[in-house]
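For this depiction, one protein chain was excluded, whereas all remaining protein chains were kept in their positions.
Right, subunit A next:
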Amino acid sequence: MLSVSINVVYFMLSLALLFAFIRLTRGPSLPDRVVALELITSIVVGYVGVHAIETGVASLLDVAIVIALTAFLAAIGFARFVERGGVKDE
(Lines give C-alpha, C1' and ligand atoms only; values in the text may rest on other atoms or scores of the structure.)
Protein backbone atom coordinates (compact mmCIF):
# COMPACT_ATOMS: atom_id res chain seq x y z
CA MET A 1 0.00 0.00 0.00
CA LEU A 2 2.60 2.52 1.07
CA SER A 3 5.13 1.47 -1.59
CA VAL A 4 2.54 1.84 -4.34
CA SER A 5 1.57 5.30 -3.17
CA ILE A 6 5.24 6.27 -2.85
CA ASN A 7 5.74 5.32 -6.50
CA VAL A 8 2.67 7.33 -7.49
CA VAL A 9 3.98 10.32 -5.52
CA TYR A 10 7.38 10.04 -7.20
CA PHE A 11 5.65 10.12 -10.58
CA MET A 12 3.54 13.16 -9.65
CA LEU A 13 6.52 15.06 -8.27
CA SER A 14 8.50 14.31 -11.42
CA LEU A 15 5.64 15.66 -13.50
CA ALA A 16 5.55 18.82 -11.37
CA LEU A 17 9.32 19.17 -11.74
CA LEU A 18 8.99 18.87 -15.52
CA PHE A 19 6.33 21.60 -15.68
CA ALA A 20 8.34 23.94 -13.46
CA PHE A 21 11.44 23.29 -15.57
CA ILE A 22 9.56 24.21 -18.73
CA ARG A 23 8.63 27.53 -17.11
CA LEU A 24 12.23 27.97 -15.96
CA THR A 25 13.59 27.66 -19.47
CA ARG A 26 10.79 29.58 -21.17
CA GLY A 27 10.04 32.32 -18.63
CA PRO A 28 10.07 35.70 -20.32
CA SER A 29 11.65 37.72 -17.47
CA LEU A 30 14.03 37.03 -14.62
CA PRO A 31 11.41 37.15 -11.81
CA ASP A 32 9.43 34.42 -13.61
CA ARG A 33 12.52 32.25 -13.56
CA VAL A 34 13.08 33.00 -9.86
CA VAL A 35 9.51 31.93 -9.11
CA ALA A 36 10.05 28.70 -11.08
CA LEU A 37 13.30 28.06 -9.17
CA GLU A 38 11.51 28.54 -5.87
CA LEU A 39 8.86 26.04 -6.90
CA ILE A 40 11.58 23.59 -7.98
CA THR A 41 13.31 23.77 -4.60
CA SER A 42 9.95 23.27 -2.88
CA ILE A 43 9.41 20.15 -5.01
CA VAL A 44 12.91 18.93 -4.12
CA VAL A 45 12.06 19.34 -0.42
CA GLY A 46 9.07 17.11 -1.13
CA TYR A 47 11.33 14.57 -2.88
CA VAL A 48 13.62 14.45 0.14
CA GLY A 49 10.68 13.88 2.46
CA VAL A 50 9.34 11.05 0.32
CA HIS A 51 12.79 9.50 0.11
CA ALA A 52 13.12 9.70 3.90
CA ILE A 53 9.82 7.84 4.23
CA GLU A 54 10.85 5.23 1.64
CA THR A 55 14.27 4.44 3.08
CA GLY A 56 13.40 5.00 6.74
CA VAL A 57 16.38 7.31 7.27
CA ALA A 58 15.10 10.15 9.42
CA SER A 59 18.32 12.14 9.07
CA LEU A 60 17.32 13.08 5.53
CA LEU A 61 14.93 15.62 7.02
CA ASP A 62 17.97 17.73 7.95
CA VAL A 63 18.77 17.85 4.25
CA ALA A 64 15.27 19.19 3.66
CA ILE A 65 15.85 21.94 6.23
CA VAL A 66 19.08 22.98 4.52
CA ILE A 67 17.45 22.98 1.07
CA ALA A 68 14.58 25.15 2.30
CA LEU A 69 17.02 27.60 3.93
CA THR A 70 19.13 27.81 0.76
CA ALA A 71 16.02 28.43 -1.35
CA PHE A 72 14.93 31.30 0.89
CA LEU A 73 18.35 32.95 0.80
CA ALA A 74 18.55 32.52 -2.98
CA ALA A 75 15.14 34.13 -3.41
CA ILE A 76 16.14 37.12 -1.26
CA GLY A 77 19.42 37.50 -3.15
CA PHE A 78 17.78 37.31 -6.55
CA ALA A 79 15.16 39.85 -5.53
CA ARG A 80 17.79 42.33 -4.36
CA PHE A 81 19.71 41.76 -7.58
CA VAL A 82 16.63 42.43 -9.68
CA GLU A 83 15.56 45.49 -7.72
CA ARG A 84 18.99 47.11 -7.78
CA GLY A 85 18.85 46.94 -11.55
CA GLY A 86 20.76 43.88 -12.62
CA VAL A 87 19.57 42.50 -15.93
CA LYS A 88 17.13 44.72 -17.76
CA ASP A 89 14.71 42.46 -19.56
CA GLU A 90 12.38 45.17 -20.71
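Convention: a residue touches a chain if its C-beta (ideal position, glycine included) is under 8 Å from a C-beta of that chain, and two chains touch if they have at least 3 such contacts; residues count from 1.
Everything that follows uses one rule, which is that contacts and distances are computed from a predicted model.
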Which one, "Xanthine dehydrogenase family protein subunit M", "Monovalent cation/proton antiporter, MnhG/PhaG subunit", "ATP synthase gamma chain" or "Ribose transport system permease protein", is the UniProt name for the chain you do not see? "Monovalent cation/proton antiporter, MnhG/PhaG subunit"
On subunit A, the omitted chain is touched by residues 1-2, 5-6, 8-9, 12-13, 15-20, 22-23, 29, 31-32, 34-36, 38-39, 42-43, 45-46, 49-50, 52-53, 58, 61-62, 64-65, 68-69, 71-72, 75-76, 78-80, 82-83, 85, 88-90
